[in-house]
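All protein chains but one are shown at their positions in the complex.
Chain nomenclature is as follows: A and B, assigned in order of appearance, with residue numbering initiated at 1 for each chain independently.
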Amino acid sequence: MGLEISFWILAVVTIISAVAVVWLRNIFRAALSLILCFLGVAGIFVTLSADFLAAIQILIYVGAVAILIILAIMLTREVEKGSLSNKLKIPVLVTTLLFLGVAIYAVINTSWSVVTLPPQEPTTSAIANQLFGRDGFVLAVEISAIMLLAAIIGAVTLMREE
Amino acid sequence: MDMPIPNILIWFIFLLPLASFVLISFFTKPILKKPRLSGYLTIGAVAGSLTLSIWTLISILRAEGHELVIPDFNWLTINGVINIQVGLVMDTLTAVMLIVVTTVSLMVQIYSQGYMHSDPGYHRYYAFMSLFTASMLGLVMVNNLLLMYVFWELVGLCSYLLIGFWFHKPEAAKAAKKAFIVTRIGDFGFLAAILLLFSQTGTLDIAQIHSLALTGAIGGTILMWAAIGIFLGAVGKSAQFPLHVWLPDAMEGPTPVSALIHAATMVAAGVFLVARMFPIFEHSPDALLIVATIGGFTAIFAASMGLVMNDIKRVLAYSTVSQLGYMMLGLGTGGVAIGIIHLFNHAFFKALLFLGAGSINHATGTFDMRRMGGLRKVMPWTYFTFLIASLSISGIWPLAGFWSKDEILVSTFDSQPVLFYLAMATVFMTAFYMFRVVFLTFGGKYRGGTSSQTDTRPHESPMVMIIPMVILSVLAICSGWFNVTGDFGHLLGHGAEHGFIEGFFGILTHPLPWISLIMAFAGILLAYAIYSKNWISATKVRKFFSPIHTMFFRKYWMDELYEDIIGEKILNKGIFARLKLFDSKLVDGAVNGVAEAVMTMGRAIRQVQTGQLQLYGIFIILGVLAIAIGLILWG
Partner (left out) sequence: MEVGLEHYLILSTVLFSIGLYGALSKRSAVVILMSIEIMLAAVTVTMVAFSRYIVPTELTGQIFTIFIIVVAAAEAAVGLAIIIAIYRRRENIDASKIDLLKW
């Protein structure tokens, strides 16, 4: 029962903060709403018994990405201009609603083969085994390491003064 | 010389001048830079070819059936279907042509040592002359139509290069172009005939085509068209009516070139071609009649224009056209032997006439006869040799021209009476125009030297020019005697045999030679009366025959017909202009229209490409939605 209540609360918080991101004129506030949204998602992860992911979500999104975005806002003086919409506001809205409708229709009308087993808890050591263990995802981990390196070098190169 | 010539040496007849050409082009001119050496190289090569040719002739005369068999070698094999073999045909016709080409070529090369002495293009001249000699020898030797065509074009190329030798003169460049284009019309016929024969027989070997024609495997219309095509080639090369217009203009080239190419050898190649392919003509009487008619008509037609020209070389050029017409007439009425004997004799005396004209030009610096005169005393050698050649071409007994001309007249009398009268009239005209030249040039008083020419006194040419003329004059006297006994004709497949002395004087017991002699003497006498003694005033004669004179002098307006009416009006402004219109409007229009349509469409469609990333995003989502909805509805 507690799980359900927390789901509903978290879902409402997340959606409201997400709407705030695109709704608010003040970009800085939008960025703060984004942080709230990320925190909500982390809470959703907790309700899904994904404790490790919730921690990572907070660490990376709230700790790193959100800070980066705020930094970018500072550097580009976007706050003065505010978050404006372009000319395509109405078509985009229609398209998005259409998408939403179709997606929800698909979700509801699909019979998911749900398994009623209790979830694994805690997940940290299990994920570690999956990632680094035999027959795991070691190769993908290595590749994402290289990708991160490339992203760092790319970001530095782009930012460097000529 | 008892032993027959080895096969390999026969190839050298052709290869020696070719080697000379290569050496001059790639070695003596660019590296050694010694002009004299180029001349000696050419003379040496041609002398070598002459020696080998004489040896070949002796071998052929001694060989079984008067023919040497040279093994062919394969040149080209296409899918085993088309086999083209390279080989030489060594019969009496080839041997005679070899002797003619090498002898005249040698004389001309020696003569050129004097004539071209200080010309800046000395190397080039000898290189081209070597190439020409090689090509001409190749032409007479090969046994295969394809190769023959190759050499046929090569001699045409050399002719072009040598007519335009002084290419900085616009007339020379124009004349070279004209010669090349006009002969091309004929070459087209030759090529068409080759393709026709090949498609019908599957072979290009001349002997095989002949045997197929003999057995009747090819015949009728096809044979006739092939013969006409070949004759068209000969008409172009031998400057027969109506393609004769290039030869008089070709006189813009150096005079020795005219002597070798445009008098003795290349222009005779057409006659040779008809002779070589004679079995084809023999089996189609219509074609033979065409050959005879064109020949006979050209003979008198060209002679009429020769009557009035003032340029000595042009008179000789028309004379050449006329004599080539005689040869065609001989071929058309009598056969190979008669045509070729005249070719043989004509080569020597006409080359001699041209060399004489060159010698006169060397002395006076002009070709215009109105500015010559009285040269008999200062140029005795030239006068003497020129006179012999003139008598020979006029057909005076017992000089060379008499014998072959007589043969032609006899055979024409037997078969084509109308053409016989034309030929007889031509005898008169030939004698008249030749002695007009002689009297205007050598008789009377010197009329030149009044202009700005620094060289006031004409003088005799150097010995290096005189000696070849003397040798040729000996040949111009005696070359006809080879056939007195009928042996020569017999070798070429024709002839009545009789002893030499019997034939030499015996011919005078027939009435026909007397008629032609009387015609010739009448011509000479008339020329004497008008141009030497002024019994009859030349101006009055000209006035009296004013329209005809104008017609002759303007060459029957043939140049105007070709250039202005056919070339300019009909082709350029008529057909080509319309074709151009078709091309520019319809073809270009279609192409440009398609391009324009595509561009217009592109201009319209590219408006979609706004550069607005978010618009693209909408379309992506709409696409995904379309797929999703499609899957939901019909999936």
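The rule is short, and it goes like this: a residue touches a chain if its C-beta (ideal position, glycine included) is under 8 Å from a C-beta of that chain, and two chains touch if they have at least 3 such contacts.
As the structure is a prediction and not an experimental result, all values here were calculated from the model.
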On subunit B, residues whose C-beta touches the chain left out of the figure: 606-607, 609-614, 617-618, 621
Absent-chain interface as seen on subunit A, which is shown: 3-4, 7-8, 11, 14-15, 18-19, 21-22, 27, 30-31, 34, 37-38, 41, 44-45, 47-50, 52-53, 56-57, 60-61, 64-65, 68-69, 71-73, 75-76, 78, 81, 83-89, 92-93, 95-97, 99-100, 103-104, 107-108, 112-115, 117-120, 123, 126-127, 130-131, 137, 140, 144, 147-148, 151-152, 154-156, 158-159
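In this section, only the chains that are shown with their structure count from here on.
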Distance between the centres, which are taken as Cα means, of subunit B and subunit A, whole angstrom: 95
Contact footprint of subunit A on subunit B as seen in their complex: 612, 614-615, 618, 621-622, 624-625, 628-629, 632
Sites on subunit A touched by subunit B in the complex: 86, 88, 91-92, 95-96, 98-99, 102, 105-106
